[in-house]
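Step one of this worksheet: look at the structure below.
All protein chains but one are shown in place.
Which chain is which? They are A, B and C, in the order written, and residues in each are numbered from 1.
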Amino acid sequence: MAGAQTNRLDNGGLIDRSAPLNFRFDGKTFQGFQGDTLASALVANGVKLVGRSFKYHRPRGILTAGSEEPNALVELRTGARREANTKATTAELYEGLEAASQNRWPSLRHDVMSVNQLFAPIFVAGFYYKTFMWPAKFWEMIYEPAIRRAAGLGRAAIVADPDHYDKAWAHCDVVIAGSGPAGLAAALAAGRSGARVILCEEDFTLGGRLLSDGGTIDGLPAAEWLTRTLTELASTPDVRIMTRTTLFGVYDGGTYGAIERVNDYLPTPPEHQVRQRLWRIVAQRCVVAAGAIERPIVFAGNDTPGVMMASAMRTYVTRYAATPAKRIALFTNNEDGWRTVETALAAGLQVAAVIDARPDVSPAHRSLASRNGFTVLHGSVSGVDGGKDGVRKIAVSLTGGARAEVEADGLAVSGGWNPAVGLTSYHRGRPKWRDDISAFVPDGAPPGMAAAGAANGDFGLGACLSQGFATGAAAARDAGRNGNAGAAPIADDEAFSLTPLWHVAGKGKAFVDQQHDVTASDIELAQREGFESVEHLKRYTTLGMATDQGKTSNVAGLAIMAAVTGKSIPETGTTIYRPPYVPVAIGAFAGHHRDETFHATRLTPSHHWAAEQGAIFVDTGLWKRAQWYPRAGEKDWLESVTREVKAVRSGVGFCDVSTLGKIDVHGPDAGAFLDRVYINTFSSLAVGKARYGLMLREDGLVYDDGTTSRLAEDHYFLTTTTAKAGLVMQHLEFCRQVLFPELDVQLTSVSDQWAQFSIAGPKTRDLLKEIVDPAEDLSNEGFPFMGAREVALRGGIKARLFRISFSGEMAFEISVPARYGGAMARNLMQAGKPFGVTPYGTEALGVMRVEKGHVAGPELSGTTTAADLGLGKMMSTKKDFIGRVMAGREALVAPDRQVVVGIKPVDKARRLRSGAHIIPKGQTPGPDNDQGYVTSVCFSPTLDQWIGLGLVERGRERIGEIVHAHDPLRGEDYDVELCNPVFYDPDGGRQRG
Amino acid sequence: MRIVCPFCGERELSEFSYLGDAKPQRPVANAGEDAVYDYVYLRDNVAGVMAENWYHGGGCRAWLKVTRNTLTHEISAVEPTAGAGAAKVGA
Amino acid sequence: MKYSIFSLARAALSGHKNWQRTWRDASPKDHYDVVVIGGGGHGLATAWFLASEFGIKNVAVLEKGWIGSGNAGRNTTIIRSNYGLPGNTGFYELSMKLWERMEQDLNYNSMVSQRGVLNLYHSDAQRDAYARRGNTMRINGIDAELLDQAALKKMLPFLNFDHARFPVQGGLLQRRGGTARHDAVVWGYAHAASELGVDIIQNCEVTGFVRDGNGKVTGVETSRGKIGAGKVGMAVAGSSSRVAAMAGLRLPIESHVLQAFVSEAIKPLIPGVMTFGAGHFYVSQSDKGGLVFGGDIDGYNSYAQRGNLPVMEDVCEGGMALIPMIGRVRLLRQWGGIMDMSMDGSPIIDKTPVDGLYLNAGWCYGGFKATPASGFVFAHLLARDESHKEAALFRLDRFQRGAMIDEKGQGAQPNLH
Partner (left out) sequence: MSNSAIPSSTIRMEDASVAEFSWDIRSPIERALVVGPYGALGEAGVSLTEIRNFDLVQVMARRGKAAEMTKPAKARFGVAAPEMPKAVSTADATLIWSGPDQFFVLSKGGKHTTEALVQTFASSASLSDQSHARVLISISGPKGRMMLAKLSSIDLHPDAFPAGAAATTSMDHTSVTLWRGNDRPDGQAVFNVLVFATFAESLWHTMLDSAAEYGVEIGHSEDLA
């Protein structure tokens, strides 16, 4: 049963009293209304204590009414949807909302860790750098775990985020941040000019400060003007208004990042909908109308619950009809603060006193005071008497030294306003100081960006409107939109008068950064220890590094530093501003790229057929490839793979090799072009022939390999490895367009056009005869080894047939147009029945290539030369080619390089593992005798033992030598023999036969 | 970052890949090891305006010469490389 | 002054009024035996080792801004020695050993935390590559363990095992790896070096080199005047090419931007450091509670010290793919540092062709973990005019000789390392 809303005014406010909402905070049920934030609902229910501070666990209340809030952070929602550090001041209330306070145990009211306050004298800025050093081992064991447990604020969810996110692009002429008077005026002007406009407002209601401070515009009450303006904007073509959307960053080329909290105002997103959406907005111009942030004054006890920014107090009273206190005092150094008094009086609250730091106060305010029977004290607040339950008494030191006390249960503070200079400073532009408002204003904004209104340091309503309008019109013009913008909305400017006051000296802790518990004396200490640079100050004290990003603390902090160093504030300077403007959920940046859809998936033309056969698939880059085809009764992958290999070696099998990169190389200079990109010669290759080719990088190391066939005088069909397909295409285009532009050659990727199958085994020809048109001559004479040509298949379709062998068997590779891939596999199975045809996967493929000593990925490591791979002789000496010169460097031709050799365990029963290192027999392993390692292994059914390839120092000179395989990671040590890498049919009779 | 491809128009950074300084020219066949070492390994690493090779691989597959300021990321010019498309190039 | 819980308690009684500067704010003298350009971790460590190990105390460290304002203050604080190639393996292990005694060496708590560094693998090929690397580590006396999926499920149950595009199959773990508080490393070296008489000179930008008739470097021109030097060492990371150019040198280096990110502070969630093997993402959790993470460089030459959205998205995609529970954790800050990317991904610590000028550069994004060893071997080179044995392969002429140290096998393309 919901508690009564003790602090809710009977009427007024932008809340829907007909829509009550129940919510829970720390297990207790309360009621608020549609239109509340969690903070305003808590205020309405008289809740003052909402959190504990980071280091001292001091009781904290609600300080602000916006995204600058340092204190009122809660764990919102529960379980998998628990969100740590959520600002109660921006969290929209919904039915059933669950929130819990943070960083306290066992409860918010009784927090054991508040004993830290006793150690406060020791826990000063940077104290941990000076201790916890002895004994060394204790750091990980004792000190650090304690610190880690104490640190942090809320608890994140500990299971996968169940919600969805996505990302989208938007394009416009003018993007506007903020929907206050300046932002709306900018939108009006740009929209009327015919510009495509996007206006982003982080709040769920448009209007900015108009919603709290009202005013008169074009002779209308602000609320009416707002309605009229929104109606006009809604009907203006190409003006798009996005609420619950924060423009958080600006990136190169006029790209802006924005986060839309699409469904955070609901308990869970509706079906098929996302929680949040990341927008990348591409805009010609940007108008920053993000307003300004009221700044606190630093004084003892300024963190007591019940101390609140003056403007926030107005927001709670006016916008939410919720009263933070019954009897308030105001501490201000400027005219604007007095509005809070007017608001409070209008709402029927008592005003105890106004403490004004300025030398004098306007007659109007004096009479206001006398009419309403409250005193005006000239001086400063020097202390606050209060605690968990809020403010009780306020100590005032009067100008001239006398002291006074004020009884109040709420203290509104106004230290002036800081323009929101974040967005304009993200390209390392430094804001400049304006003495008249004692604040930093934007300077050096990124190209195309301009600030307007309060964000630009011009706080008056009239100024916001006129400047916003002018800036919006100019932005539209710059984007080439010259329609008639009409007249700007008009309003008066409020009087502005401010006497800078940052810090009131006094006893007791005076907080600058309330969330990180950084006090004025911490800043003085930092200065004493030489951390004078603002960046050092920030890093040493952690000032401004909390979740509020120092929105209420940075300027005060450097003002205090300026005071102790005797420098001016501009001399002291600001730290570098860093995006995002508000913290953004990591999930939103990921969008749908998570889980199975983290990256795209590529499927081979026979994928679904293979899946029907029960194939096990392996990820190879983005590809899913059939790894092996288990059969009923087989106990493990090894048994299946062994069967597949034996079937190929004794009969016939086939494997989808469509993942190889395939490139059509056309043009009269195609041959000359290939001569320059391969180390061997292709211009001399006869039409109808295939040749193995090797490519180097310009630095002389091996880049890629594959077979390339000449299908016509001016047409080669080039293949690459699966892994490098895309990169080789890019490399070849670079050679074509940049290095050798004079050559007449055209490149097209045909990787996806062809389904390519390797058919291997002594019965390959028998099987092919069933598929290929009988008119085609497949005899050794009619289609010799390394032959390549187009053939007709039974049923009339055309295919490309290549007599090449990776397995070392009599083999062909056949390509058919990709949409026949599934049919091809089925037909091979059907036609091959009499010969026991067996589909095989990448494992069997790998076994046969190791048996045959072919190099692949593990040997093409990017650090091997052609000679290392035993392919040095392929390097033509008659022509220039990519990598030729660098390949000749001394260390790349040194005799002691690690080169490819075969490796087999002396004990035939022993399993060989990749990654084992090679050590000379009888030596103790060490850096000096680490002579290489095993690169590829397999169990060879043909040799009936594990075999492998390795890169071993001087390997080729050491064939027959027994060395030591050292594998400490897996606790294995055993003798192996270095041998010829070609384990199977070394003279190649089978593949030629 | 957005790059205005002379063939496709303005496109998002992620459609392009980068190779680096476009100034070094591949030495002629008989230039010798030092010249090639220079070409492959040494860089001016310009802090300021620099001509670079970018590949529009996520688009029209043209190699482009992009003039960009490495201090500000501002792009002042984008041109096709000599052999982009079927441009006639003196053999 | 000596730091300890006792000095802290004593100071507390006097309201901490008696603390002195952590390092002296020195003004330049006319001449130093050694001038180190660059007041980052490497430069300050070099100065400290020169003074403490090699007895050269007349040393100045020149910093154009505030110390630690470069990559030392902009990194993801990871320390590890899990390298696979000769040259790197021994060097980074030397660094790890120096990390392990840093607090005691410097009397400053840089919060060296050996919570483990785990490189995840997602395929047999990756496993084999890690096996090779892990065995190299073991052969060099470095701790390494190869974990399978079952072990990981016990250790890190929150990883995405069941719905992953590229399921985690295991990992290479170095338990002695971990993190250190990056700023404290800078301040600690500054504190200790200053105590030994080293002059740390901030806001002092080098604008040129002073050369004698034979072209030998005899000093530097700075924004605070000319400073004479017996020897000049450069440790300026992303600015290496610019400074070297003042001496007429071109380097096998490109400057690139690497972004890093930190989340809001949350209660302990992630124990050690982990690296995703199927995307660009690595992460640890700071003592303050923020998730500190990063990924790949943006990929184009840059001195702008800020990154772009695509890489930021790419990194977060990796994070979500690996640890789907962090979806609602909010990214708090994003920044970019200038990486001096070398042509083989490994550093250069060597004399230059210019007499009197010494180079420490090419750290790519591995500079932080190297800080102590880099300082030690560079000090050795400056003091003895010969490479320390653990830096013997980091020679400038290795590219001419073809003796690259290329862990990734990517060749002469810095943005791929």
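The definition used in the following text is that a contact is a pair of C-beta atoms (placed from the backbone, for glycine too) under 8 Å apart; a residue touches a chain by one contact, two chains touch by 3 or more.
Quick caveat: nothing in here was measured; it's all calculated off a predicted structure.
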| item | value |
| --- | --- |
| Contact set of the excluded chain (shown chains only) | A, B |
| Contacting the left-out chain in the complete assembly, out of A:798, A:908, A:921 or A:970 | A:798 |
| Residue among A:820, A:881 or A:946 touching the omitted chain | A:820 |
| Among A:431, A:605 or A:905, residue touching the chain not depicted | A:605 |
| Those residues of chain B which, in the complete complex, touch the missing chain | 7-9, 11-12, 14-15, 57-62, 80, 84-89 |
| Interface with the undisplayed chain - residues on chain A | 166-171, 196, 271-274, 280, 282, 592, 597, 599-605, 608, 623, 658, 664, 666-669, 714-715, 742-746, 748-754, 770, 774, 793-798, 817-823, 826-827, 830-831, 833-834 |
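Note that only the chains that are shown with their structure count from here on.
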| item | value |
| --- | --- |
| Between B-C and A-C, the pair with more C-beta contacts | A-C |
| Distance from chain B to chain A - Cα centre to Cα centre, in angstrom | 28 |
| Centroid spacing, where centroids are CA-atom means, of chain A and chain C in whole angstrom | 23 |
| Gap in Å, rounded to a whole number, between the CA centres of chain C and chain B | 31 |
| Multi-partner residues of chain B (at least 2 other chains) | 1, 12-13, 17, 19, 37, 40, 72-73 |
| Set of chain C residues in contact with two or more other chains | 304, 308, 400, 412 |
| Complex contact set, residues of chain B against chain A | 1-3, 12-13, 17, 19, 26, 29, 31-33, 36-37, 39-40, 53, 55, 57, 61-63, 72-75, 81-84, 86-87, 89-91 |
| Chain C-facing residues of chain A, complex | 54, 80-85, 121-122, 124, 127-134, 136, 139-140, 144, 147-149, 151-161, 163, 165, 167, 249, 251-252, 255, 257, 278, 280, 426-428, 521, 525, 528-531, 533, 535-536, 539-540, 542, 545-547, 549, 576, 578-580, 583-587, 589-591, 593-599, 601, 618-619, 697-701, 857-858, 861-863, 886, 889-893, 913-917, 925-927, 930, 933, 935, 966-970 |
| Residue ranges of chain C touching chain B (in the complex, touch as defined) | 241-242, 245, 250-255, 299-304, 308, 310, 343, 399-400, 412-415 |
